[in-house]
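A protein chain is absent from this complex, but the other protein chains hold their places.
Labels run A, B and C following the written order; every chain starts at residue 1.
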Amino acid sequence: MKIDVKMFAAARQYTSQAVVQVELDNPACVANLKQALLEQFPALGPLANHLLIAVDNDYAEDDCPLDEQSEVAVIPPVSGG
Amino acid sequence: MKIDVKMFAAARQYTSQAVVQVELDNPACVANLKQALLEQFPALGPLANHLLIAVDNDYAEDDCPLDEQSEVAVIPPVSGG
Amino acid sequence: MIELVQDPIDTARLLESVASHQAGAIVLFVGTTRQFTGQRETDSLDYECYPEMAMAKLEELETEARRRWPIVEIAIVHRLGHLELGEASVAIAVSSPHRQDAFESGSWLIDKLKEVVPIWKQENWADGTSQWVHPGVEPPEKP
Partner (left out) sequence: MIELVQDPIDTARLLESVASHQAGAIVLFVGTTRQFTGQRETDSLDYECYPEMAMAKLEELETEARRRWPIVEIAIVHRLGHLELGEASVAIAVSSPHRQDAFESGSWLIDKLKEVVPIWKQENWADGTSQWVHPGVEPPEKP
C-alpha cells in the first residue's frame, strides 16, 4: 500500500519535499514506515534516532498499524514556544 | 517629647485621625510608643496584637529608639495586591 | 518602573517597559477584584497606602529580586483609590533570559508585596457595609 507522509522543518529540508510517498507491504505499522523512509531518503539520516511519526494528529508508537486512509507525518523534535 | 504618628486604614478609622500626637518620656523606644498609643486610644484595641510601627519608612523593632525628628507610622496588617 | 497610580493600570505599558532583546521571557501578573470571597459578595474596593514607605519597600523588593534571579527588567504598578469589580489592583511584569526565572521572581514579588508593602484594601460589600482588610485581625464588635 501507498502512504503519503507529510514532512516538516529539517525533514522537509533534507528531502526537499513537503509530502513523500512510501510503498509498504500490507499490513504495516509505524516501525515499517520508519525503516522504509530511512532507506528511501538517506538524507533523513541525521534525524534517524529522533524520528517521531504522527498518525491522525497524534504521536504514534512503533506498533501502531497504518492504512492508506491514515493521516501520517514525520515530526522532528519540536522547537516551538 | 512629642511624636507625631501617622495612622492608616483601620487605625485611622478607629482613632478618626490621620495623625495623632503622643507624649513620651525621653529617651523612648517603639515599645513605649505602642503602650502610649493603646492607653491614649483604647479604640485601637482590636489592633493591639498586630500593631507594627514604622520608623523612617521601615518596620521597627520594639527596642528601636525614637526622637522628635523620627517619621513614625502605625502599620496595621497590610492587604495590598 | 515602580508606580502607585490612581488611574486604571495600563498593562501594555508595563509589558513595553520590560521588553528587551536580552530577554526570552516575560511574565506578567495581574491581580483583579473577585466578586465572591467565599459566600460574601464584593461590590467595589478602595485602596490606600503610605506612599513614601510603599515606594521604599517596592524598591527593596526589586533589589532583592534582582539579587536572587537574573532579571532583565521589572515593572510594578499598584492602583490606589476606588476600584470597581474586575479592575486590576496590581500588575507586576518581569523579563529574563530564561522563563523559569521570570515565573519564579514574578510569583515571589507578588507574595512579598502582599506581605510587606504598606497598602490596605477596604472591601465595600454588596450588603452596603465596608471593612478594612487586616489579615489576622478580628474587627471590633461595633465598628
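As a working rule, a contact is a pair of C-beta atoms (placed from the backbone, for glycine too) under 8 Å apart; a residue touches a chain by one contact, two chains touch by 3 or more.
Owing to the predicted nature of the structure, the values given are computational and were not obtained by experimental measurement.
J.: Thinking of the complex as a whole, which visible chains are touched by the chain that is not shown?
T.: The undisplayed chain, in the complete complex, is in contact with A, C.
J.: Please output the residues of chain C touching the missing chain, sorted low to high.
T.: Touching the missing chain: residues 11-12, 15, 19-36, 85-86, 95, 97, 99-100, 102-103, 106-107, 110.
J.: What chain A residues would touch the chain not displayed?
T.: Residues 6, 8-10, 13-14, 43, 45-47, 50, 54, 57-59, 71, 73, 75-81 of chain A touch the chain that is not shown.
Convention: only the chains that are shown with their structure count from here on.
J.: Taking each chain's centre as its mean C-alpha position, how far apart are chain B and chain C in Å?
T.: Computed value for the inter-centroid distance: 25 Å.
J.: Which residues of chain C are in contact with two or more other chains?
T.: If we look for residues of chain C contacting two or more partner chains, we find none.
J.: Could you list the positions in chain B whose residues touch two or more of the other chains?
T.: none
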